[in-house]
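For this depiction, one protein chain was excluded, whereas all remaining protein chains were kept in their positions.
Here is chain A:
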Amino acid sequence: MARVQLENVSKHYDDVTAVNDMNLDIRHGEFICLVGPSGCGKSTTMEMVAGLTKPSEGTVRIGERDVTNLPPKDRGISMVFQNIALFPHMDVYENISFGLRLRDYEKEEIDRRVDDAAEVVELGGMLDRMPDEMSGGQRQRVAIARAIVRDPDVFLMDEPLANLDAKLRVHMRTQLQRLHRELDTTIIYVTHNQAEAMTMSDRIAVLDTGELQQIAPPLVCYNEPANLFVATFIGSPSMNTIPGSVTDTGFSSAYGDVHVEFDPTAVGVTPGQEVTLGVRPEDVYSSDLRDEVAHSTQAVSTRSDVLEPMGDEIFVYLVTEDVDLGGSMEEGSDPGEILMSVGPDSDITEGQDVDVVLDRSKLHLFDENGDAIAHGLVETPGAGAAGEAEAEGDD
């Protein structure tokens, strides 16, 4: 009923390509998040679905109807804006009923629908207030009520929670999920906050530099990222990336002595190839715990550099021994640095020598273009049980 399709959609501005050859197929009733850093084209993509921006190339379909050249009002959509965009000269009732009044609904029908919508977002008794008399959260709820009152086929949200404080944001997040369940509408949600994307969506579409990087359920994006960008963007703190190269017997890092043994031909790489090994902080273990890790690598000797106690866990920045970190203040993970998360009762102190092992079933290998080659490097050269173990790792 309200499937949304983007076919080869591009948007070029004078000399910038905001969205490049985007293909999206969003099923009816799906809650989909467009995530990516600032300027990745996620808002432009949404504006093209809304009809506020016309694509330079490609086709936009909503519910099997080609809407590429239709104005926003004829697309059966409604939208919640980042800056809320309530009409300041209208009270709450007038704001919510704006779209209904434009469509010449009966007065009773308008009243009934406004009351229902206000009920859903818990705004009863505030219908005669002006927007400037309300708090940020209340205004946001009015904006959502205005969007749901018309019973749209597709519900677009452009960072609707970005301007709310942290506590309210978490509350509204669960409210939105509840709303999605009640409304059974397709929701396209734009955010740069990967926590919102992870918690709310059925599928995440990760965008970077105007191109779709991966579209998959949140946990697939987390466990099997399609490329380095998705791997480092999804997850907080982000994945460790260790540059290195393929040897005859596996992987060897460019800095430090991180070695992972696997059969290059089984994985599909050739010895000598430049690759990047990815491992999430929670898959790095102190070598004391190596028995608890089903498939551990050889121990890597490191020194702990900085500790970040978070309360429920501690983030430990480890330096592989032969790297001098003194001069490097660049943003992002340092090539010789590995971030490990340990339990709150760990006795690691700063400047201590720590031997760590990596969980082989949670390793990711990316080629020189950043595309994923393999997730889980469980098999060892010549080991018979490798296939079985890998299947387990992929699970």
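One rule holds for everything that comes next: a residue touches a chain if its C-beta (ideal position, glycine included) is under 8 Å from a C-beta of that chain, and two chains touch if they have at least 3 such contacts; residues count from 1.
Convention: contacts and distances are computed from a predicted model.
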(request) Quick one: find the hidden chain's UniProt protein name among "Lipoate--protein ligase", "ATP-binding protein", "Carbohydrate ABC transporter permease" or "STAS domain-containing protein". (result) "Carbohydrate ABC transporter permease"
(message) Can you say which of A:V9, A:L24, A:A50 or A:M200 touches the chain missing from this structure?
(response) A:A50
(request) Based on the whole complex, identify which of A:Q5, A:T44 or A:S78 touches the chain you can't see. (result) A:S78
(request) Could you tell which one of A:R3, A:R113, A:R146 or A:R280 touches the chain left off the display? (result) A:R146
(request) Mind listing the chain A residues that contact the chain we can't see here? (result) 50-52, 71-73, 77-79, 81-89, 98-99, 102-103, 146, 150, 156
